[in-house]
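Some notes on the structure that comes next.
Shown here: the complex without one of its protein chains, the others still in place.
So that you can tell them apart, the chains are marked A, B and C in the order they are listed, and the count of residues begins at 1 in each.
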Amino acid sequence: MADIELRSDNAAGVAPHVLEAVAAANHGSALAYGDDPVTADLEATVRRVFEHPGARVFPVTSGTAANALALSALCPPWGSVLSHETAHILNSEGGATSMLGAGAVMRGVGGDDFKISPGALVATLDSVRWGDPHHSQPSVLSLTQATDMGTIYSVAEVAELASIARDRNLRVHLDGARVANAIAALGCSPADLTWRAGVDALSLGATKNGALSAEAIVVFDEAPAAELVYRTKRAGHVTSKMRFQSAQLIAYLSDDRWLHTAAHANARMAQLAAGLASLGVVFVNRPVANMLFAEVDDAVATKLESAGLLFYRIGPGVIRMVTSWQTTPDEIDAALAAFADALT
Amino acid sequence: MADIELRSDNAAGVAPHVLEAVAAANHGSALAYGDDPVTADLEATVRRVFEHPGARVFPVTSGTAANALALSALCPPWGSVLSHETAHILNSEGGATSMLGAGAVMRGVGGDDFKISPGALVATLDSVRWGDPHHSQPSVLSLTQATDMGTIYSVAEVAELASIARDRNLRVHLDGARVANAIAALGCSPADLTWRAGVDALSLGATKNGALSAEAIVVFDEAPAAELVYRTKRAGHVTSKMRFQSAQLIAYLSDDRWLHTAAHANARMAQLAAGLASLGVVFVNRPVANMLFAEVDDAVATKLESAGLLFYRIGPGVIRMVTSWQTTPDEIDAALAAFADALT
Amino acid sequence: MADIELRSDNAAGVAPHVLEAVAAANHGSALAYGDDPVTADLEATVRRVFEHPGARVFPVTSGTAANALALSALCPPWGSVLSHETAHILNSEGGATSMLGAGAVMRGVGGDDFKISPGALVATLDSVRWGDPHHSQPSVLSLTQATDMGTIYSVAEVAELASIARDRNLRVHLDGARVANAIAALGCSPADLTWRAGVDALSLGATKNGALSAEAIVVFDEAPAAELVYRTKRAGHVTSKMRFQSAQLIAYLSDDRWLHTAAHANARMAQLAAGLASLGVVFVNRPVANMLFAEVDDAVATKLESAGLLFYRIGPGVIRMVTSWQTTPDEIDAALAAFADALT
Partner (left out) sequence: MADIELRSDNAAGVAPHVLEAVAAANHGSALAYGDDPVTADLEATVRRVFEHPGARVFPVTSGTAANALALSALCPPWGSVLSHETAHILNSEGGATSMLGAGAVMRGVGGDDFKISPGALVATLDSVRWGDPHHSQPSVLSLTQATDMGTIYSVAEVAELASIARDRNLRVHLDGARVANAIAALGCSPADLTWRAGVDALSLGATKNGALSAEAIVVFDEAPAAELVYRTKRAGHVTSKMRFQSAQLIAYLSDDRWLHTAAHANARMAQLAAGLASLGVVFVNRPVANMLFAEVDDAVATKLESAGLLFYRIGPGVIRMVTSWQTTPDEIDAALAAFADALT
C-alpha cells in the first residue's frame, strides 16, 4: 500500500488551479513589489469575497509572517496579545510576535474545547492594572480559527469574544491558517465570520489548503494597513515578483475554490472520524474541521505506521491526523481498514 | 511597437526551467518547513556549486530577507555593518537590518566606481574607538556584488577588502542580489568570489535572474548558520511548502543555468552600451553587468518613453536601464533605434 | 498617630550611611561612565563580598534594568526565560525582558510556596522540542529570591534547580531585588547562594534596602559580562557620574550593612507576623523575609487604613504588608494594636 499522508495539510501539494494561475501570470513584464495589475486585482478580489470596500490585503509567504506582522501593527510594543493557551502564535512560532512586535508579550487564556471562553477572557481583562506601565496592557485578542486542535468558534462565539475585547479597546485578530476549513464547516460568509463579527485583521491561510507559497494579511482598518506597508517591507515580506503571489491568491479565492478544497478536506475528516468512532476510537477533540486528535495505544500506532499511515504522535497514547484538499476517499477507506486491522 | 522593459530585472518573468521544476516537484506529499528531500538536494547542490562541503543554505523569499537575516546573524546588536554609501542595504531596505539586527546600525563607506575602496575602509576602521560602548563597533563588511550601480568588484578586490576587514575581526557578507551577473562577467568560480576570498555569508539572488520567488542565504561558517535556523523561522521566512522554493533554486543553479541567464542579461547590456556609446551617450557607471546609468536629457527621455521604452528616471538628466534574462537582441536593437530617433 | 508605612520597602528613604557615602564621594573630579576609582573599588568590593575573583559588576538604576539587561545577555533572542508564574519579570516589568532581549519570551513555571518546584521545572523542560525553531528554546532559569510573595528558596533548592537547568544548558539568573533579605534570613554566604549554587548572574537589589538610586548586575561569567559592556550603554544605563552610584553600592555592601538592614526588616516582619498570628490572622504566604500577605476582611482593612496603617489591598480579602530597614519596633507595636482594635 502506498503511504497515506495524514501528518499535516502542509504536506500536501499545490492544487492544479493554483499552479495554472502562476503559469498564466508568467507573460510580459510587470513592476515589482506589488505595483502590478495582478496585485491590484487581488485587492479587488478580497474586497468582493469579504464584502468590504476598504479591505486591504498584504501577500506574505508564511503563516508566521502573516500573524506576527498583523499583530505588530495591532499591538503597541508595551501591549500583550491574548490567545488561547494552545494557540500557534503562543507555542509554535518561535516568539515571532515578540520579535516583530518590538517586545510585545503573549499571554495564554483558558477555555474548554481549545477555545477561549468568555468567562476566562473577562477574568483576564478584569485582573489587569490598566494604565500601569509595570503591567503589559492587553491590546489584541487573537482567535485561532480553526484552532490548532481542530475545533471551531461559531460566528456568535467570535462576535461575543470580540465584543468583550473591543469594550476594553482591544483590537481583534483572527489566525486563519485554516480559516477556509472553518468557514466551510460553519457555512457562513467570510464577512460574517470576520469584520461583521468585530475582527480587525485576519491571517488568511492559503498554503495548507492548496496554494504554493502564499498567505495574506487582510485588514479592515486603515491605521494598521498604513503601518503594514512599511512593516511587511522591512521584514522582507514584500516579494519582488509579487504578481505570482497575487495570482495564487486570486485563483485560490475565486469561484469559492478555497471553500471547496477546504470542504473536501473536512469531508474526508468526517469520513475518517465516523469510521473511527464506529471502531470505538476515543477522540481528544471534536473533529469538526480537518484535524483529529485521537487516543491510540502506542502499540497500535506502531502497527498503523507499518501499514503505511503517516501521522504524528503527539504524546503517549495520542496521535494527530490531518486531512487535506488532496486526501482521497479511497485513502480514508484504506486508513480505516488499517485501523480495523491494528485494533483487533 | 510593444513596450521594451528596461526598468528592472525584477520586472521580468519566470524562466521556463524554473517554472517546470516547480511543477515537477508537485507530486506526492512531503514534510513542511524544509524537512523534505528536495531541500536536502538543494543543500547538496549548493555545496557542489560553491565547492564547499560545509556550506549551509537557507531559502527565503526576498533579497531584503536574505540580507537582513544574514547580517543579523553576523553582527551583534551593538555592532555596525559597513557598506558602500550607495548600497541597497543602507538605502533601500527600509531599515530591515537595524530591525532584524536588534538595533544594529549601518554606516556608509566611500570609494570610486560605487565600490568601497581599501583606503576608505582602512580610514573608517582606523577612526573607531574599539571596545568603547559609546561607539557602534564595526562588525560586518557587506559588499554589494554587482553593486546597485552595476559595477563589479574583481575577485582580488573582494579578497583585499575582506582581508582588511578580517584583520579587525569583522565578518564579510556579500549582497549577491545580482551575484550571478558578477560571476558571469568575471568568469570566475562561485568559490573564488566568495569563501576563498574571505566571504562568510552570501545573499544569493535568484528572483531577478529567473526564479519565481526564491532567494537564499548561503553560509560558510557554522556559528551564523546555527543562528539562522532560528532567525529565519521567527522572521516568518521558513515557508511551509519549502520544497517548492528549493526546487526553484536547484533548477536555477544546476547546469550553470544561473550563469547562462546572467550572461545573457550582461550580453544584452553590452549590446545596448556599445550602441549608446556610438550614439555619444555619456554613462554614469561602467556597465559591466546588466545595469546602465546614462546621462539623458529629460526631453529625450520623454521621447524614449513615447516610443515605448520603459526605464527609470533617477534624477534630472539621468536614467537607469536594466537588462534581464528575458531581454532579446531585437528589443535592444529597437531600443537603440528609439535612442537614435530621440537624439536627433 | 502618624502613618505607618507598610506598603512597600520601595517607599522607605535612603539609609544614612548611603547618603553620607554619596556626599563623601563629591570631591575633585573623575572621569565619567565608570572610568573612575570609586567604580574600580566597587568591583573589588563585589569580588570580596561574593568571594569570586572574576565577578563583574554593572551599576544600573532600577531593578527592571538589572533583570532585563542581565537576561538579555544570558538568553538568545529565540530563547525563553523560565520563571515562576508569580515572578516580577513575568508580570510586573512591562515586557522589559522581551524588549531588551530582542523578542525573547518569558514562560511561567509552577510550584508551591510561590517557588518553582523541581518537578515542574523538569516537566517543562521535558516538554520542549529542543532544536526545533518553531518553539522558543528555554535558555535561562530565573529565580526570584526572595520571591514576590516573600518566600525564600533554600541554598539547596537553588542548587537543585540550577543543576536541573544547567544539565539542559540553561543559564541561571537570580532576581535579587530582595536578595539581602533572603541571605539574612538564610544565614548563608552570598557566594553559597549564588555562584557556588550554580548562578551565572544576579540582579543585586539595593534601593529597597537603603540605597538612593542604585541596583547592580553581578556576573560570574565572562561572556555575558563582555556583552553587558555594550548592552548597558545602549540601554542608557551607564550613568555619566557613575562614581556616585558606585559609592552607594560600596557603602551598602561594606561591613555587611546590606545584611544588617535586611535583617532588621526581616525582624520587624517576624515581630508583625508573630503578633498577627496570635490575633488569629491567616497568612497567604510564609513570611520568612519582609513581606506578608494576609487574609483580612475588607471592612477590617478599612478600619486599619483609618488608623493610619499604609498597606496594599491585593484582592478581595487579601492585603500585603512589607517592612523595611526603616520600620521601627514601635511602629510594629502600633500596627498590632491597630489590628487588635480592628479585629474586635
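Just so we're on the same page, a contact is a pair of C-beta atoms (placed from the backbone, for glycine too) under 8 Å apart; a residue touches a chain by one contact, two chains touch by 3 or more.
Being a predicted model, the structure only gives us computed values, none of them experimental.
Participant: Kindly state which of the options C:A23, C:A223, C:V282 or C:I314 is in contact with the chain not pictured.
Facilitator: C:A23
Participant: With the full complex in mind, choose from A:V229, A:A267, A:V318 or A:L336 the residue touching the hidden chain.
Facilitator: A:V229
Participant: Touch as defined at the start, partner being the missing chain; which of C:R234, C:H260, C:R286 or C:K303 qualifies?
Facilitator: Among C:R234, C:H260, C:R286 or C:K303, only C:R234 touches the chain that is not shown.
Participant: Can you work out which residue in C:V81, C:L100, C:A162 or C:L249 touches the chain that's missing from view?
Facilitator: Touching the chain that is not displayed is residue C:L100.
Participant: May I ask you to list the residues on chain A that touch the chain which is not drawn?
Facilitator: 33, 76-78, 102-103, 131, 133-134, 137, 227, 229-234, 238
Participant: If the missing chain were put back, which residues of chain C would it touch?
Facilitator: 3, 5, 7-8, 10-14, 19, 22-23, 26-33, 60-66, 68-69, 93-96, 99-100, 207-208, 212-213, 230, 233-241, 244-245, 310, 326
Participant: Go through chain B and note every residue touching the omitted chain.
Facilitator: 77-78, 80, 91-96, 98-106, 133-136
In the analysis below, only the chains that are shown with their structure count from here on.
Participant: Tell me, please, which chain's centre (mean of its C-alpha atoms) is farthest from the centre of chain C?
Facilitator: Measuring from the centre of chain C, the most distant chain centre belongs to B.
Participant: Would you mind pulling out the distance in Å between where the CA atoms of chain A average out and where those of chain B do?
Facilitator: Here the centre of chain B sits 34 Å away from the centre of chain A.
Participant: Taking each chain's centre as the mean of its CA atoms, how far is chain B from chain C in angstrom?
Facilitator: The separation of the two C-alpha centroids amounts to 50 Å.
Participant: So the centre of each chain is just the mean of its C-alpha atoms; given that, what is the distance between chain A and chain C in Å?
Facilitator: Centre-to-centre distance between chain A and chain C: 42 Å.
Participant: Which positions in chain C are in touch with at least two other chains?
Facilitator: 77-78, 102-103, 133-134
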